[in-house]
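In this view, the complex is presented without one of its protein chains, the others remaining in place.
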Amino acid sequence: MELQAMYVQILALVIFAIGLIVAVSRRNVFFVLMGVELALNAVNLSFVGFAKTLPADLSAAGQIVPLFTIAVAAAEACVGLAMVIMIFRNRESVDADTFTNLKG
Amino acid sequence: MTNLPLWFIPLFPLIGCIVLGAIALISSGEKKGPSEGFVGALSVLFPALAFVSVVLLSFNMPEGGIRSTLCNWIDIPMFKVDIGFLFDGLSRIMLLFVTGIGTLIALYSNGYMHGDRGFARFFAYINLFLFSMIVLVLSDSLLLTFLGWEGVGLCSYLLIGFWNHDINNCKAANKAFIVNRVGDIGFLLGMLVLCTLGGSNILNYDALNAFINMIMGAGNVEIVVPILSIAGLCFFIGCTGKSAQIPLLTWLPDAMAGPTPVSALIHAATMVTSGVYLLARLSTMFVQIPLILDIITWVGLLTAFWAAVAGLFQNDIKKVLAYSTISQLGYMFMAAGVAAFDASIFHVFTHAFFKAALFLGAGAVIHSLAGEQDMRKMGGLLKKTPVTACVMIFAFLAIIGFPGFAGFWSKDLILERLYMSGPMGPFFYAAGLLTAVITAVYMGRLIVLTFFGSYRGSKESEEHIHEAPACMLFPMVVLAFGAIFAGYFWADSMGIKFFEESLAPVVGAAQAVLHHSEAHVSAGVFAGLGTLAALLGMGIAWAKYGKARIPAAKGSSAPQGKMATWTFFWDYVHGVVITVVNAIAWVVDNCVDKLVQFAQWLVGGIAEILGDGAASFQVRKVRLQIALSIAGVAALVIVVLLTGGLI
Partner (left out) sequence: MLALIYFIILAVVAVGSAICVLLSKHPLYGALSLVVSMLSLAGIYGLLGSPFIGVVQVMVYAGAIMMLLTFVIMVLNAAKDSKTPMFDKVSLFVIPAALVLAGLVGFVLVRSGIAFDATTLRGSVKFTSETLFNLSQTGPGYFVLFEVIGLLLLSAMGAAVLMAKKRLGTDNEEEK
């Protein structure tokens, strides 16, 4: 028994599914953010896992792009938390279902 | 000093323009303008430096000319243009008189514009004009020439409308600018047509000539000549705009609204001849398309004749000169049309001297009469302003082709070439000779009305008549000497062919393509007939205007009645064309545009209805929407799996 590439992908899939469920089903806005981070992590793992299945000269992209993903995630968390602070200041609530400013 | 860089020549006027423009801008807010002495010195210095550079370069010019590429301008696939300069026999002659006369006229303007509030602004424009004109003449590619071409058009606009507090001046400036744009579109289209012909570098003159020689040598005449003809026609339209030929000539008489030195420099000596320059520059191309050359000859002929007759009817001294300029340009185009490019450039050269002298003389007359331009109110100025009168009379003798004066040699040469140009030659010659007679008549009328007889203005204005200051007289005298002696650069019957030889490397090969039979008439006969025409015209003018009482001027100086019909014929034609275009525009505005609007409204309405319908389906909960989209993705995956799309 050796470590298979498939296992990594299955793990990524499971974590992605959990992240998605957290992001969509929980109503607390912090959990929404955390679910998104979890899903992003799963995607990174999938990238690296696939990169390891490619020959030498092709495996660079799969190992560089996660770095950028992490940087983008940092920006996203930064802006997202600022938005949470702003909304919380206006609404005194962290329930995502109460944020209905755009309701038509 | 053999390796004086070519870009020095346009650099000096550019610096002058920037410096003077800065002075004009800085002083624009002040009550008192900048010191006129300082500004005047600067304004003469920079053109003079350019002139000195040209002279230095001229003496050291090798036979084939100097080429220098400054930098790359446009470099894209299929199309490559460098900013480069070409200094050869043709551009040498053009540059010599452009910068030389430019310097003289800058000096003259110091006197003429004395006390004007826009003193520095005026000279900034003049320097900008010289820069553009030098770029036009000196460039080695059509595109850079076009840059200069547009630049001189802009300066022409700025200077015609220089006294912009008068609405008529602004209208004249607009007219000049817009009519010129029509011609410029021809120029642009010509360049585009050439680009379609092939060769990424084709806008370069050397490359173009090589290309045409190569094509003609290979015998692909049937394919290329139609395209070349279209290109030639487009360029010719550009030339008619800039050089005031039929049909785009109406702007030049109106352009006399500008200050007189401007008329002398731009609208007589230099800018309007750039069309002739372009024809000579593209001579290799034009000799391959005889059809276009015929058109050029006919247009030149009609323009020369029409403008000469229109010149008879004018009362405004500057308008007479304007029509005479158009007429002389017609001569140059006739010469170019029969592939006598060297003769046409020679006429450009001599014309620059005597027409500038005439304009400067007219300016001095206007100056001494405190702005009066109507010839019916002048007269007897010979005694009051003798120097001006002598200059004007010398220039007059030059323009009518009196033997020994500059115009005699050049006009005679053109007529001779016309005669030898083939079966239509004698007709062209006769028409040219007739035009020469008319020229002598209207110029004689100008001289007689202005300088002879007795003064017809009011008594008190007679007191103030004075000779122009020295800084105005000096350029006039120099130009008068030019008007007398410039012709001896190519005195054919005396065997002096300096001018022809210096132009031969540029246009000689082209002219050899259309070889005309040598005339069986000796040169003496041509000279005799030309002299006769001049004397006949002078005689008519003296007989008709010398003794007759001139009716007192009343109303405006514009011609009336049938004379007006003749004078403004092409304005009417333009009016008709504009009316037709307006009608088409009206139709487009009221029919086509409405259709488009209806289509817009239809599309918008449909989109609005659809959007409203779609909006009513919206679930107003973000999380539920995301959940739905996840379910949608799941459904898609199921579909793909079931249909076996991926695996």
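List of remarks:
We just call them A and B in the order they show up, numbering each chain from 1.
By our rule, contacts are C-beta pairs under 8 Å (C-beta built on N, C-alpha and C of every residue); 3 or more make two chains touch, one makes a residue touch a chain.
As the structure is a prediction and not an experimental result, all values here were calculated from the model.
Where chain A meets the chain that is not shown, the touching residues are 1-11, 13-22, 24-28, 30-31, 33-35, 37-38, 41, 44-45, 48-56, 59-60, 63-64, 66-68, 70-79, 81-86, 88-90, 92-95, 101.
Summarising the interface, chain B meets the missing chain with residues 621, 623-624, 626-627, 630-631, 633-634, 637-638, 641, 646-647.
Here is the rule we use: only the chains that are shown with their structure count from here on.
Mean C-alpha position of chain A lies 70 Å from that of chain B. Contact residues on chain B toward chain A in their complex (touch as defined above): 615, 618, 620-623, 626-627, 630. Residues of chain A touching chain B in their complex: 20, 23-25, 27, 96-97, 99-100, 103-104.
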